[in-house]
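Apart from one protein chain that is not included, each protein chain of the complex appears where it belongs.
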Amino acid sequence: MINFKNDYNSPGHPAVIQAVMDAAQTKYPGYATDEICGLARQKILSLLEPGAGVGACVNSEAGVGACTSSCAGSGADADVHFLAGGTQANLTAISAFLRPHEAVIAAGSAHIQVHETGAIEAVGHRILLTAAGDKVTAGEVRRLFRMHTDEHMVKPRLVFISQSTELGGVYSLAELRALREACDENGLLLYMDGARLAIALTAPGSDAGLPDLAELCDAFYIGGTKNGLMFGEALVIVNEALKADFRYYQKQRGGLLAKGFLLGLQFNAIFENGLYFEIAAHANKMAARLRTGLEELGCRFVVRSLTNQIFPVFRTSAVEKLAENFLFEIWEQMGGGYTAVRFVTSWNTTEEEIEALLAACAKSIEG
Amino acid sequence: MINFKNDYNSPGHPAVIQAVMDAAQTKYPGYATDEICGLARQKILSLLEPGAGVGACVNSEAGVGACTSSCAGSGADADVHFLAGGTQANLTAISAFLRPHEAVIAAGSAHIQVHETGAIEAVGHRILLTAAGDKVTAGEVRRLFRMHTDEHMVKPRLVFISQSTELGGVYSLAELRALREACDENGLLLYMDGARLAIALTAPGSDAGLPDLAELCDAFYIGGTKNGLMFGEALVIVNEALKADFRYYQKQRGGLLAKGFLLGLQFNAIFENGLYFEIAAHANKMAARLRTGLEELGCRFVVRSLTNQIFPVFRTSAVEKLAENFLFEIWEQMGGGYTAVRFVTSWNTTEEEIEALLAACAKSIEG
Amino acid sequence: MINFKNDYNSPGHPAVIQAVMDAAQTKYPGYATDEICGLARQKILSLLEPGAGVGACVNSEAGVGACTSSCAGSGADADVHFLAGGTQANLTAISAFLRPHEAVIAAGSAHIQVHETGAIEAVGHRILLTAAGDKVTAGEVRRLFRMHTDEHMVKPRLVFISQSTELGGVYSLAELRALREACDENGLLLYMDGARLAIALTAPGSDAGLPDLAELCDAFYIGGTKNGLMFGEALVIVNEALKADFRYYQKQRGGLLAKGFLLGLQFNAIFENGLYFEIAAHANKMAARLRTGLEELGCRFVVRSLTNQIFPVFRTSAVEKLAENFLFEIWEQMGGGYTAVRFVTSWNTTEEEIEALLAACAKSIEG
Partner (left out) sequence: MINFKNDYNSPGHPAVIQAVMDAAQTKYPGYATDEICGLARQKILSLLEPGAGVGACVNSEAGVGACTSSCAGSGADADVHFLAGGTQANLTAISAFLRPHEAVIAAGSAHIQVHETGAIEAVGHRILLTAAGDKVTAGEVRRLFRMHTDEHMVKPRLVFISQSTELGGVYSLAELRALREACDENGLLLYMDGARLAIALTAPGSDAGLPDLAELCDAFYIGGTKNGLMFGEALVIVNEALKADFRYYQKQRGGLLAKGFLLGLQFNAIFENGLYFEIAAHANKMAARLRTGLEELGCRFVVRSLTNQIFPVFRTSAVEKLAENFLFEIWEQMGGGYTAVRFVTSWNTTEEEIEALLAACAKSIEG
């Protein structure tokens, strides 16, 4: 079985695991207070500085990720905290940033809405959903804010976006600036779930680099689990007002790993020589090949994605045949005998796997 | 600097990390639904069966860990869930097992009371502390239960114990049976924090084996982080009534690792050929050598511990000298110019390190 | 100014306040353990018995409220708890009935969704909204249940309905039975917010009586605040499995009034000689006169309501003129120069007030 089910199905990039293996018996201070964590934080902070040109090396044709914004540069003073997973990062950050009566604005497809078992409500906050679409728009932020007028309603306070989105979309720099503006108008925080941030930063046409995020977001996380790490997300808190006592929240929610140095070792390894961006670019390249191949086969898609998640629509019978040799998600029963599926590529997807899938698709479609 | 600060200061046992490395590019289903997790669960369940004689191989003189209880054998049907850390295991289990008005009974030294930043209160529950001591006694359980008489007070529901305890103690089989009896009388659950369970199972004189725990506890966790794993605790739920929907709670609290197979791979490796017990026995042996050596030097101790945490008392000036070459915890200022410290041994503590520490202690004491 | 703003704008029915005044210096046991509370509970339980014919006396033509269902009669064994207000009743009951990962199904107009400041999320639960409409339908219950398939999502567990609804609608017996069936199929609880239950029980055409509610709901509350009491809601828990320890939850959430006898005195007074139903029928009668009058003036309505909330649409200029002499809620800007308003009648609305309002409406419309 060839696996296109998701981008967290392998333990991790060998270089990352090797870094941990090399340090197996080394002794470190606990709870991410060690030097390797410090080093990893420095690498991350340097990527947030104006002009850092994140990902440029691996995506030079498009100049993707270059900092094209005015970049106030507050990223340099950001706090960086390491957490083990995305749900943990989201629930810890959101419960740390909000007061009990404050609410989150998010898209209906948001991971916190759809796949985190009510983790945000479990820490006490309502999620207010935008009317439609996979992206939160400035207009929807304003509309939801205006709707909540008094103390009988929750008070919108934090806009939650994912980069890339659940349907593979990428917020442009212009879209992020518009969101920032809507947030500033209404005293809202902008928080970005970066589980697939590497993919977004290296996607074709993507124009918001890490320095832009540090300028435009109050906080965001740089996802590791889905891009080469065994596990780990680096939460970047830019907004000074949100920094105090964050380690308390992290510990209280069970998210301050005793062996924090494991996260330092991994992030340090993945940011060595641009590995983080290189492997994400590879995943995007594999996805692009797959998409092009499917287009050539005349496939329809649920959505046009330029990142590592591809959502083609097949006859249901074709899907069943594909499922004999490939693993993937059934996305949606479309009616009329059609089924949408999701193929996900990752850092260790090979060209051979893509060609095998395309060949099988071709056969299934014909059959 | 030689490090005796704690037992979670190194990434992990090379055999464990190697198991992950060997699988680096293998693709697995997510969220601990894979075969390796299944295999690890089977190994754990087999250790819970009556007569499993856990640890007997590594501790044959004392017959430690042999199942000496009547063993109803419910362990065989237990549910096993993998979590990334101890605080997470505790808060997830306790919030899953209790209703909002129910409270936990624990010793004043309990980790949930002293070092988890109010994690249990953050999920809504009060901790009721026993009057004194590092162990919870049946008498204290009964006393606290009787004190809470009506709906103006919380309702005691779960007894939290640690094996080994925060001060290195080990509950005997008789003590555990007495606790079980007190729990049964009052409709209470017995939960064991097993962050250092391997140490307890292989400590000299320890007579409660894993099958006993499966018989006597409603739930307990088998700690990995402090005994060879990079990270990971295996929560064993024996009580049928506590099993339903546990994965929901795990996900909701941020503790259902996407790459659950990482936990399966590690637990599978550590339970291969008794490695888990072998390395814990080693840590205990190193601690025993250290304790004996200190006794020969005429040291006093805060408490008599037979496990991997040793609490000697030195002149404060001697402590300062030791701190030049060794890392350890200052435990308590004793007054009168004396300071108690904590030395912790672990799976990778060497005899040379012990001898070096003893030599330095001898010198400090003389000086 | 004549006040049609809501049905909780006066202290309370004189007979109710007099009952409290008469007992001003009498001494009672605290926390609703007194005899008057017991008496009030008995009166309520007797109204839940099959054939009780609640409201029949005040609504004899329609036979409203007579028990037309098969009536298992479990109402007789119900627990009755008194709470001070509706939000408190809802949040206490829902947090008592659900486990942390369980969710509520409700209409988008539900009070817990729209006007309780995220109280349900603050106690940890998500509200899942039905697609449309002011009433929850069995079909929507089934659809939402089916959508939530595994531990990455919350688990629907309780269906929340209001009788009468936020837009003045009344669930028929057939609708309630269909909901019960959908609940039974999927292991769901049916909970009814009865803030305006008296209004619903005495509305023209209403066919679900108190015995029916006791048969069909797992729990519901009989609202007092909006029907003659100073304050107070009587929560009826029919489902045996939900009864245990409810007073603990009530106390923990701040909802167990020290002077519980105040609630007993009031409920006892309001259920004397059918006063509760008589005054609700009066409010409905006043509303009916208002509605008929407005229909005769050619008014449009947002929704057709047979209860004490009337939602006519006027030219915005007419609304402004009305607002000079009357208090009411602006419901919605309809566009095109039209505005919907809400007029609410209550137990102390007079015929003179209705005629004055109709006269003013007539003038405004002409003008």
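For clarity, chains are labelled A, B and C in written order, and residue numbers in each chain start from 1.
Everything below uses one rule, namely that a residue touches a chain if its C-beta (ideal position, glycine included) is under 8 Å from a C-beta of that chain, and two chains touch if they have at least 3 such contacts.
Everything quoted here is computed from the prediction, not taken from an experiment.
Which of these, A:Leu83, A:Ile120, A:Met192 or A:Leu256, touches the one chain of the complex that we don't see?
A:Leu256
Going by the contact rule already stated, which one of C:Cys37, C:Ala52, C:Leu91 or C:Leu213 would touch the omitted chain in the full complex?
In the full complex, the listed residue that touches the missing chain is C:Leu91.
Since one chain has been left out of the picture, which residues of chain A touch it in the full complex?
Residues 95-96, 99-101, 151-152, 154-155, 245, 247-252, 256 of chain A touch the chain absent from view.
By the contact criterion defined above, which parts of chain B meet the unshown chain? Give residue numbers in ascending order.
Residues in contact with the chain left out: 100-101, 103, 114-118, 121-127, 151-154.
Could you please point out the chain C residues that touch the chain left off the display?
3, 5-6, 8-14, 17-18, 20-21, 23-30, 84-88, 90-92, 116-119, 122, 225, 230-231, 248, 251-259, 261-262, 265, 327, 348
In the analysis below, only the chains that are shown with their structure count from here on.
Of all the chains, which has the CA centre nearest the overall CA centre?
Central chain is A.
What is the distance in Å between the mean C-alpha positions of chain A and chain C?
Centre-to-centre distance between chain A and chain C: 45 Å.
Could you state the distance in Å from the CA-based centre of chain A to that of chain B?
Distance between chain centres, rounded to whole Å: 35 Å.
Do you know which chain C residues sit against two or more other chains?
Correct list: 100-101, 151-152, 154.
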